[in-house]
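The complex appears here without one of its protein chains, the remainder shown in place.
Showing chain A:
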């Protein structure tokens, strides 16, 4: 671990991003020192398999530039802050795989918009983070490069747990202090579910808030980038740099980026928080129900009004998602054909080459989703499946619009139906069992809304549980304000001690 270097008892990699920023600007330590502290920490944490690529030389060069900027009084908003990048973001000259064998060896000659804006603002890149293959998964077990092991363990057990997914490398690295914050993406819950599983904070902003340019596509009408970090404030700081209009993504909105950090301390006085009765699903753990009630009490105590609302089409969001997302994926992943990048496996003719390349390059879950997507888009099934799912998507969005029109400012729900499970525990023949992890988060993607997951307590086994807040379109600020109230009321989660080091 890096020395305390004047920062009291806390190791440099254990500071929050906001504390690190303030420490750097007060010159209590250098960008080089905090970067080195992270490099040392991640070298000792390889057993977690959170990083697919480490870029220590690049990190130290970027830190050197940051130290010069700080010395000249020219510090940018994220100057010298070491971050991890989900390996779905293309990074120029740095191996980018999307967790798939089919992209093995791919080195983009361009930088994703979101990561480019982080470097523009002075952040330091530590490396690329593991994920479910093409972001398709809820446990990080579909990565072609092995599962990520959560830094969390159940009380008195050393069973390996999943860090959630698909942004499992991001959530594990943030929880294990292997970066100050990380980029992530969320198509059905892939930021919020891993954040909930690891006691970290994750926000999926409104669809269109962050540019998708340079992010490997899964389901384009649902994919959004966002940060995972250790506090609400840290997420607000990171989103401020990640968001913004990009003409290269036609769905990127041309709206000013608010001062998200300023919204963190706004409070919830006078706000109305909706509690959707349809999220009270059968077989939900009493611990999660209790925590949900507790969350509502905390918001009430801080001055919000809480009222029950109805989102009647909630139960149809997940099945509709498993038509819409695979349909888009089957189209997006058609580009992996052994011609322009990645793997090529020869065949007897060009079609044989395509078929062999894709058979060898894609993992089981990805093939399954491409095939379901191909089926629901095929002649004779398009109306029965795809068009019907898109109609239901309209109804899901309408439910939210009606709730907001009735005066609700934000909606409070559990983030996940359970705490983290063990690696291999859900490897049954029925893929739907794994899909149910996203039952509370997927509605938000279907409606294009912002959602944040914030740690709210521990279960009886000592594992973190999260609450989710869902906001109006482009009102991430209210989510940061309400999330901060929950974070302060619950008390910051104490993250696991480094048993791996």
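Rule of thumb we're sticking to: a contact is a pair of C-beta atoms (placed from the backbone, for glycine too) under 8 Å apart; a residue touches a chain by one contact, two chains touch by 3 or more; residues count from 1.
Please note the rule applied: contacts and distances are computed from a predicted model.
Undergrad: Considering only the chain that is not displayed, what protein name does its UniProt record carry among "RNA polymerase sigma-70 factor (ECF subfamily)", "Carbohydrate ABC transporter membrane protein 2 (CUT1 family)", "Aspartyl/glutamyl-tRNA(Asn/Gln) amidotransferase subunit C" or "Acyl carrier protein"?
TA: Per the UniProt record, that chain is "Aspartyl/glutamyl-tRNA(Asn/Gln) amidotransferase subunit C".
Undergrad: Quick one: which of A:448, A:471 or A:496 touches the chain that's been left out?
TA: Counting the whole complex, the residue in contact with the absent chain is A:448.
Undergrad: Among A:323, A:408, A:423 or A:456, single out the residue that touches the unshown chain.
TA: Checking each option in A:323, A:408, A:423 or A:456, the one touching the absent chain turns out to be A:323.
Undergrad: For the full complex, which residue in A:32, A:101, A:266 or A:388 touches the chain that was left out?
TA: Per the contact definition at the top, the residue touching the missing chain is A:388.
Undergrad: On chain A, where is the contact patch with the chain that was removed from view?
TA: Answer for chain A: residues 105-110, 206-208, 221-222, 247, 250-251, 253, 313, 315-316, 319-320, 322-323, 330, 334, 337-344, 346-347, 349-356, 358-359, 362, 367-368, 370-372, 374-375, 378, 381, 384-385, 387-395, 397, 429-432, 435, 446-448, 473 touch the chain left out.
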